[in-house]
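One protein chain is absent from this view; the other protein chains keep their places.
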Amino acid sequence: MSGNRSKLVRRRTSSDKACRAFKVIGPDLLAILVLAFPLNLLHAQEARVSEATESCLPCHASVTPGIVADWEKSLHSEMTPADAVVKEKLGRRVSADSIPDDLKTTTVGCAECHNMNPEKHRDSFEHGGYQVHTVVTPEDCAACHPTERSQYEKNIMSYAHINLTNNPVYHSLITSINGIQDFDGSSTTLTDPDEETDFESCLYCHGTEVMVQGTTSRETVLGEMEFPLLSGWPNQGVGRINPDGSMGSCAACHTRHQFSIQMARKPYTCSECHKGPDVPAYKVYQVSKHGNIFSSLGKEWDFDAVPWVVGRSFTAPTCAACHVSLLTNSSDEVVAQRSHQMNDRLWWRIFGVIYAHPHPVSPNTATILNQAGLPLPTELSGEPAADYLIDEDEMNTRRQTMQTVCVSCHSSQWVENQFARFENTIRTTNEMTLTATKILSTAWEKGVAVGLPQRANIFDEAIEKKWVEQWLFFANSTRFASAMSGADYGVFANGRWYMSKNIQEMHDWLRFKLQGGTEKK
Amino acid sequence: MSGNRSKLVRRRTSSDKACRAFKVIGPDLLAILVLAFPLNLLHAQEARVSEATESCLPCHASVTPGIVADWEKSLHSEMTPADAVVKEKLGRRVSADSIPDDLKTTTVGCAECHNMNPEKHRDSFEHGGYQVHTVVTPEDCAACHPTERSQYEKNIMSYAHINLTNNPVYHSLITSINGIQDFDGSSTTLTDPDEETDFESCLYCHGTEVMVQGTTSRETVLGEMEFPLLSGWPNQGVGRINPDGSMGSCAACHTRHQFSIQMARKPYTCSECHKGPDVPAYKVYQVSKHGNIFSSLGKEWDFDAVPWVVGRSFTAPTCAACHVSLLTNSSDEVVAQRSHQMNDRLWWRIFGVIYAHPHPVSPNTATILNQAGLPLPTELSGEPAADYLIDEDEMNTRRQTMQTVCVSCHSSQWVENQFARFENTIRTTNEMTLTATKILSTAWEKGVAVGLPQRANIFDEAIEKKWVEQWLFFANSTRFASAMSGADYGVFANGRWYMSKNIQEMHDWLRFKLQGGTEKK
Partner (left out) sequence: MSGNRSKLVRRRTSSDKACRAFKVIGPDLLAILVLAFPLNLLHAQEARVSEATESCLPCHASVTPGIVADWEKSLHSEMTPADAVVKEKLGRRVSADSIPDDLKTTTVGCAECHNMNPEKHRDSFEHGGYQVHTVVTPEDCAACHPTERSQYEKNIMSYAHINLTNNPVYHSLITSINGIQDFDGSSTTLTDPDEETDFESCLYCHGTEVMVQGTTSRETVLGEMEFPLLSGWPNQGVGRINPDGSMGSCAACHTRHQFSIQMARKPYTCSECHKGPDVPAYKVYQVSKHGNIFSSLGKEWDFDAVPWVVGRSFTAPTCAACHVSLLTNSSDEVVAQRSHQMNDRLWWRIFGVIYAHPHPVSPNTATILNQAGLPLPTELSGEPAADYLIDEDEMNTRRQTMQTVCVSCHSSQWVENQFARFENTIRTTNEMTLTATKILSTAWEKGVAVGLPQRANIFDEAIEKKWVEQWLFFANSTRFASAMSGADYGVFANGRWYMSKNIQEMHDWLRFKLQGGTEKK
């Protein structure tokens, strides 16, 4: 496996002349050079690109042409924050009331983000005469988008790394999935996973902790240069722990370097992390009427409009429409406020947990303890750990906030009946999970599996993994299918059929174990 | 779970003035009001919208802006039936020879559909001075589209509700899937599902029975108003039983309120109900050459043209092209007639049944009885219940109707070989199902499972559910993959690999049960 960290020497190209010139003359003289340099990418922005960004572009247009070309298609490259901040309220894409003077009058280029707050960034390093950092963070973006940053801090997603890795129960789930198993001829053993495996699996979506591990020297078109060595990198997970101490990655949804609002509003972005059987939101959406309308007619919609006008800009919701975007009707009346908190309109927590339960009060769920002393939001019997969860009043408020979106296109009766079905399904799926839990508990009690009573990992045996699928895949998928009316997914794709079959298989297994194979029914 | 039927009080908005004015002055004076009211949505249609529809729009543009904006994008809002009916034959989208006088000269707006046939509609109620109903039905649409209604009555889809719920065997399948299971420490129990569960699962696609359960009073921007209380609502299933006694929902495919032919012709519409493992038509299409061409090049096609011209409007079939649409060649010669019956070109019934068999004669399959006295179109051995099924002549006729579409782009040899493969696969998949049935029957006979001989539910035990998957998922998927040349799906995704594996697992289970675990092979 040696040799896999080969030094990449980039192609020397004609535009390398600009890079080498930069090295000789330094950033102070580069503005002059750039004006003389026939780099067509710079034309459109030449008047308004900052001096610092101008010093980045000639080299990076050569060594990472994709990034520069992508950024050139962004609104960041076309507009200054000063112009953005004076837009009328509903049409504004920046939430800051005022913009720092040094950012106001140039477009938002490389330097405006990568040179921001160097004193806070442990990954900051000297590069071409500037202190730059690799990992741009919500704290950096907050210079112009502070409301979104503040809302996102209350979003459970911002704690996705912490909530997973700081919770001993979930940690044992990771170990049982990602660890290496061996077989000695009679038993299996389980070794903890290496961190590279965690980085590319669970933590891809939940976010890694990006840490500076030292520096490394690389040969570049400008000769030998020093760069920080990062671990947990690359990553754009929603709960990433950043070198400036902040949590999250705006690029999870607002993909670098075009930062297209169009892209964030399309369901494909959400599907990066919400498609698998543990959280099949996208698959359910696809077979819903809403998803069908998006797939069939969405190419004619206006995904760039701010605000997003119901019926005019689009004729069926995407994920963003219900959960995030500022929506208005044709009379400029607000249908839904923009929210990067998201859970302000989510009252049940329906996935990633053994039982659906009212949403936690705090986005930090690693501090929850149920009465049995486990860091779980319910008991194993399904009873909610109520002290940590929102109460009925807050549930009602959130439910109504969501319904306000629905009634833009549906009658009150339609919406109420739909929500009643969903809450009925919360109940029935929890009941089916309880049944699976009873079977597993019996197996533990009778000693044919080892789990809670034996203080062993509760996720590592075959029967335990069937139990996990009951709630993590099947109950969960059924709830998503109910919430979003994607019936085709909730019956046979991964829903009620499997809920019902899995219980029978668990029961069949238990009878084998307790009675042997040869009994009659 | 209380509080989930909260009263939704809609936002009071500037356009509420129009609503309140309506209440004061009544429908008779509203036309005057509307002309004075600066509601830009009405401009395009003002001359031709009916008076009744004019009385709907001001309020509903405010309370359900999405619906109104969607309808505004429809052909219904742009054209009168009188103009539609005089189009030359191949280009006509209405099938009526003449249109009722009161519908002729206005566009097709809210009132034209929702006020139609009030005497037949048990859900009709007084609203703003008119008798309106919520649930628009095929009978309502038939005013302009009678041929489609008549054809659809012969489509097995129109009986989808009845065929499922009136058949005791299928009913026991629903119970075993949707019912609540419990575990008492040694056995599992099964309780019948509640109807809300059925509504959002099986009946989402098959259709609910929509019934009027009384009335309810709601606070609206116009004050307290009375509305009928509907059960089984919302629903747009293909076999919906409507409050006017008709069956089906045109909106299943012709999604409200844009009623876009483009949308009905795209495969996403079919995928709402034909994507899961029980009927994976869409998944197979996606990996077929046809599906690839649609995905890659479809954005340049003309999905609105009537008739739909092979090669010019589109270069590969979607579901609608083969099964529904009127197709012509570039010389205006008919390649295929429009069909809302669909089974006029389907000769084998390949899904949702234990064995593939010739199509039933009647779309009402609940009346079929096999020789064993079960309401099934074949014996458990696979022998067809021939009296209820089409004969070989009719099969040949339908096969040739379908082939007429294929030969637009393929040589006769290509088509014949492809169809021969498909019919070979009908045979082999039925053989594999028979093998699984033999294993299950042995289990029943030996008493290690309880089923037909014991007059018990044949779908509720683990081994029975494996048998169900053999035909409902695997044999079925293999046939779809064969029919539509989506090989990638028919081998490893959910096809032959699982057919072959499932038999071995059923056999393995039976040996465990009969011999215990410790025997040698």
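Worth a mention:
All chains are identified by letter, namely A and B, in their written order; residue positions are counted from 1 within each chain.
Note that in this section contacts are C-beta pairs under 8 Å (C-beta built on N, C-alpha and C of every residue); 3 or more make two chains touch, one makes a residue touch a chain.
These numbers come from a predicted model, not from an experiment.
Among the residues B:Leu190, B:Val306, B:Ala386 or B:Val491, only B:Val491 touches the chain that is left out of the figure. Taking the complete complex into account, A:Cys202 is the one of A:Cys202, A:Leu376, A:Leu434 or A:Ile503 that touches the chain left out.
Interface note for the absent chain: among B:Ser231, B:Thr404 or B:Asn457, the touching residue is B:Thr404. Although one chain is not shown, part of subunit A still touches it, namely residues 1-8, 10-11, 13-15, 40-41, 61-70, 72-73, 134, 176-183, 185, 187-188, 193-194, 196-197, 199-202, 204-205, 216, 218, 227, 229-230, 233-234, 236, 255, 258, 260, 262-263, 266, 268-269, 271-278, 299, 447-450, 460-463, 465, 472-473, 512-517.
Interface residues of subunit B with the unshown chain, by the touch rule above, are 286-289, 291-293, 295-297, 299, 310-312, 315, 329-331, 333, 335, 392, 395-396, 399-400, 403-404, 407-421, 423-428, 431-432, 435, 438-439, 442, 481-482, 485, 487-493, 495-497, 500-501, 503-505, 507-508, 512, 516-518, 520-521.
The working rule: only the chains that are shown with their structure count from here on.
In whole angstrom, the spacing between the mean C-alpha positions of subunit A and subunit B is 34.
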